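Omission of a single protein chain aside, the complex is shown with its protein chains in their original locations.
On to chain A.
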C-alpha cells in the first residue's frame, strides 16, 4: 500500500528581524490510509508549525524552504494557492485546539457548514442541509437538524469541538491534521472525543496526525508516535514500542518526568534545563546540553538511524528495556 501522505525533509523557516528561525527542520514521515500518528513535543518543538506546513498555511515572515509533502501522490509544496485551496478541506483538513477561535460567532453552525460544503461541492439547499445534519449526528450531537440553527456560543466546549470535527469530516478527507484537539477540554469530555475520533477514523478510513504535548493521550489514540524536539523529529516508531522502550534520551526523559513514573511524594525524575531558544540552537544535537549521555560526538547532527520500523537521531541510543517508569 502506498502512503496517502508522504513528508520528506520538510523545512519551514521564519525570517524575523532578530534572525532566521528554523521551526521545522528536515522532518520526514509517512502516513498510510486510516493510520493515526501522534506528533508529540513540548511548546516550541515545531509540532504545530509542522501541521500548518502540511496544509501550506504558513504566512510571511514564515516560508516552507525545502522538502516535499505528497498527498495521494501530488506535491503540495510549491503548489499554486488556488490549486492548494481546492485540496484543503477536501483532501486534507485541520482541527484546531480552540473551537471558539475557529468558528465564526456571527454565523449559525448550519451556515458555516454549508459554506464549507459549497467550497467543494454543488448541492441543492435541501441536500446540503441533509449532509450537515447527518455530519453532526455522526459526531454525537443530539437533535442535529435543530442544532444547525444554533450559534457557536450556544454550544459547550466539547460540543463545539465536535462541530469542528464534523466540519473537518464533511468532505471525507484522506488526511486530518488535529492540533491539540482535546487540550482545552475537561478529562471526561476528552475521553469522549478521543473515543469518538478513533471510531470515526476507522469508519471513514481517514489518516490522522494527532499533535499533542500529552504522551498519555497520544498513547491512547495513535498507532505510531513521532517525538519532536527543537524542530526535529528525534524518534519515531510504533506507539507501544516507543513508550515501552524509547531509544532517544529525550523520549525517556519525557516519560520519566510524568508524575506516575515515580512513587507519590517522591521527587520526579526531571530533565534538567529548558528547551534552547530556536534562535540560538546549540550546534549538533539540540538536546545535548540537557542530556545525561552527551559526548563530544553530539556537537554534530546525528543522522537518522532506522531499524525494524523505528528510527531515531542519537549517537547514544538507549537499548536496555525499561524496568520501571511507564507503569501507570
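Heads up, the rule we're going with is that a residue touches a chain if its C-beta (ideal position, glycine included) is under 8 Å from a C-beta of that chain, and two chains touch if they have at least 3 such contacts; residues count from 1.
Rule of thumb we're sticking to: contacts and distances are computed from a predicted model.
Can you pick, from "3-isopropylmalate dehydratase large subunit", "ATP-binding cassette domain-containing protein", "NADH dehydrogenase" or "Peptide/nickel transport system permease protein", the UniProt name of the chain not shown?
Answer from the UniProt record of the missing subunit chain: "ATP-binding cassette domain-containing protein".
For the chain left out of this view, which of A:115, A:146 or A:268 touches it?
The single option touching the absent chain is A:268.
Touching the absent chain in the whole complex: find that residue among A:111, A:241 or A:305.
A:241
Which is it among A:12, A:53 or A:190 that touches the chain not included here?
Checking the options A:12, A:53 or A:190, the one contacting the hidden chain is A:190.
Go through chain A and note every residue touching the omitted chain.
On the side of chain A, residues 42-43, 156, 158-159, 186-192, 194-195, 213-217, 219-221, 239-245, 253-255, 257-260, 262, 264-265, 267-271, 274-275, 326-328 touch the unshown chain.
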